[in-house]
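One protein chain omitted, others in place.
Going by the order they are written in, the chains are A, B and C; count residues from 1 in each one.
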Amino acid sequence: MKIGFLGLGGMGAAMAANLIKAGHQIVVWNRSPGAAEPLVELGAIAAVTPVQAFDVELVISMLADDASTRAVLLDSGALASAKAGLVHLSMATLSTAFVGELVELHREQGVEFVAAPVFGRTDVAAAGKLNILVAGPEAAIAKAQPVLDVLGQKTWPLGDDPLRAVAVKIAGNFMIASAIEAMGESAALVKTYGVAPGEFMEIMGNTLFNAPVYRNYGAQIAEQRFDPAGFRLVLGLKDVGLALSAGHEQRVPLPLASVLRDNLLEAIAHGDGELDWSALSQVALRKSGQL
Amino acid sequence: MKIGFLGLGGMGAAMAANLIKAGHQIVVWNRSPGAAEPLVELGAIAAVTPVQAFDVELVISMLADDASTRAVLLDSGALASAKAGLVHLSMATLSTAFVGELVELHREQGVEFVAAPVFGRTDVAAAGKLNILVAGPEAAIAKAQPVLDVLGQKTWPLGDDPLRAVAVKIAGNFMIASAIEAMGESAALVKTYGVAPGEFMEIMGNTLFNAPVYRNYGAQIAEQRFDPAGFRLVLGLKDVGLALSAGHEQRVPLPLASVLRDNLLEAIAHGDGELDWSALSQVALRKSGQL
Amino acid sequence: MKIGFLGLGGMGAAMAANLIKAGHQIVVWNRSPGAAEPLVELGAIAAVTPVQAFDVELVISMLADDASTRAVLLDSGALASAKAGLVHLSMATLSTAFVGELVELHREQGVEFVAAPVFGRTDVAAAGKLNILVAGPEAAIAKAQPVLDVLGQKTWPLGDDPLRAVAVKIAGNFMIASAIEAMGESAALVKTYGVAPGEFMEIMGNTLFNAPVYRNYGAQIAEQRFDPAGFRLVLGLKDVGLALSAGHEQRVPLPLASVLRDNLLEAIAHGDGELDWSALSQVALRKSGQL
Partner (left out) sequence: MKIGFLGLGGMGAAMAANLIKAGHQIVVWNRSPGAAEPLVELGAIAAVTPVQAFDVELVISMLADDASTRAVLLDSGALASAKAGLVHLSMATLSTAFVGELVELHREQGVEFVAAPVFGRTDVAAAGKLNILVAGPEAAIAKAQPVLDVLGQKTWPLGDDPLRAVAVKIAGNFMIASAIEAMGESAALVKTYGVAPGEFMEIMGNTLFNAPVYRNYGAQIAEQRFDPAGFRLVLGLKDVGLALSAGHEQRVPLPLASVLRDNLLEAIAHGDGELDWSALSQVALRKSGQL
């Protein structure tokens, strides 16, 4: 299939490479063109403008946030140039409000909009093992399925309303941040009673919390290993902000997300914004005078 | 070994039964004597007073809280009657402040105090599959080990200061409550976007949060199945209170625990105190007008 | 002076009327033209477009929020049409981010931008007794001073950076909301001990908290008198949101504002959004099962 791909950050580049390896013809676009080069070497065509990447059978966007997606898809005229029947897989983590706007604009243009946000970091993307949440028109998803099968280990269908997949992605990231905060506060607490954070996380990660999120972040927290960042703390603030905004739209108070937001801001105010977001755990140590 | 056992609630009764089955001679005591009867049928001796249950080689206490432990161990004269060299396994979830006091009183009496709180509900206790956190004098733990091996699937040693095991137990329960709150807020959020809580928990429990805590509580939350209670919400408030108190003693602010406390109070104010503590998730639904 | 006035809501209409009475020539504009009629009867000229209201010596904007200000000042071409040297008094409560953008756009256009947000509701505006926070170029403020003297009882100068006045206005509203929340939680607490909220507020308002904010809102809370709204609760949420956004920009966590936000959302979820924002106090009653 001829596939357009916009956004070649860590995630996007890994995903596009997998599509090429699977035999698809890929037209790639990125704001800074350098990111396209390794993919061109693999066989991708470099688009000069977003419009060009939309002249395909299926287009995937994996841009950083609402603002960059708006710039690349809307302000550039790319969506406005799209032919009716095109399928657009929106795989980035965007706000519910903006996705609602995109759904409407795609309908007007006659383009099929499918939300397909993912769980997994760049290493998971590179291995083609993402978990993909998908929601949109049934026929469009069916058309996209071979592509999704290349990118992920499993696709989780959530019906025909794209907002559903967006909401689940946002809630999932909020739950990860909550787990990091719970580990951070707990580790700061037990430390004052003489228990090393690593000792604590070892027990938790092998009993009640025997899940990758707890084992991986638990080890990072225990070892204070936040650099290089798997997922930058400033992006964590962005994502918790998406949860708060989604809650705001539907009048759902999220007191735990409010605590996360406050503590992520505190972390950034102390210079930890570019570290991995598990550095959120340092805030509990700082508050208790242990840092 | 001749073992005293004080406190025959759901947990204690199941644990004492396992000790009898393993061939130990057990002297049981409970405030309301009826609870001792099934164990006597299995071969236990019913003590008339706590003092009698302390006239053994090793005594286990599994009472409800600080207050009942104080009444049964201290006010009754049981500890004061104990012979030097007795090993006392304190397996209930108590406050760090009170355990600090107990440590001192046992030292004065010449009794070995070992904190051995557990993770696991009554079904896990009945199966002898508890995870046991243990801290205290090395020789005393060694003496208790055969008993611990009957009661649990694994013993997690935490050194010679009993407070360490207590702190880990309290932090672990705090982390469970945090997970319930995160699931509750998330489920309330995605519901407003048309995603059934069960659908959401199914995805989470099979991907990032593939751990018993999330799968079990997630299913309860999705099905709104809170009765009968595996662990009553009022006890959850007690345990979050223990985390806040432990933090207070060491000047560790726990903003997430504060949110939990407020929401557990709100649940109780609305009549849900005797339900399973996963009913904490109802609070997010109520706040957002979905209940 | 020939003065343009955009935005004739409750506040704007009262302010414009005072300027007419003081002998100024006023060119008024409002999205729905009906609001201009009473002022035209008093002698105002009705502008057909925002551009027309900018063809004056000094223009005042008092629009609802960032979005309407953007539409009326920027999208309409009004600012782009303005002559160099015009003074623009921005008296609405806007976000720090948007005012930062306005400052830059005015500089490019050669228009003097003065932020002059106010404390006081419509009755205070009608009486010409507003407290006006002002910040901007010294000469521009000097030119505007006679106008400010008509509108307010006192002008509080805050220097030449318009953002300073904006920040103080936002922080002031945040402090009012905090006071309402504190009264609401306190009233809910003492009520469970048999103290009528009115009795409690009477004591507070005549001792430690002998200030208009506490006496007025305290009486409303005690009498549960929230309709008609002096300031609608949904606007309160907007303003607390401005505080959180201003804090976000500068990395200042505001945990108290986070609590306010959550509780205002809860109030709106229960249908109280159009009531006076002192209805925030109902949330504490609801949480404690007293409503």
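Things to note:
Definition applied: a residue touches a chain if its C-beta (ideal position, glycine included) is under 8 Å from a C-beta of that chain, and two chains touch if they have at least 3 such contacts.
These figures come from a predicted structure and were not determined experimentally.
The undisplayed chain touches these shown chains across the complete complex, A, B, C. Screening C:G7, C:G136, C:P253 or C:G273 against the full complex identifies C:P253 as the residue touching the chain left out.
Here one chain is not drawn; of B:L89, B:V195, B:V259 or B:L275, the residue touching it is B:V259.
For subunit C, the list of residues touching the undisplayed chain reads 96, 119, 131, 133, 154, 156, 158-159, 161, 163-164, 166-168, 170-172, 174-176, 178-179, 181-183, 185-190, 192-195, 199-200, 203-204, 207-214, 243, 246-247, 250-257, 259, 262-263, 284, 287-289.
Although one chain is not drawn, its touching partners on subunit A can still be listed: residues 255, 262, 265-266, 269-271, 287-289. Residues of subunit B in contact with the chain left out of this view: 247-248, 251-255, 258-259, 261-263, 265-266, 268-269.
Quick note on the criterion: only the chains that are shown with their structure count from here on.
To fit its Cα atoms onto subunit B, subunit A must turn through 180 degrees, a value rounded to the nearest 5. Between subunit B and subunit C, two chains of identical sequence, the interface residue sets overlap for the most part, with shared numbers making up over half of the total. Subunit A and subunit B, compared by their mean Cα positions, are separated by 38 Å.
Subunit B and subunit C have CA centres that are 52 Å apart. Each of residues 247, 251-255, 259, 262-263 in subunit A touches at least two other chains.
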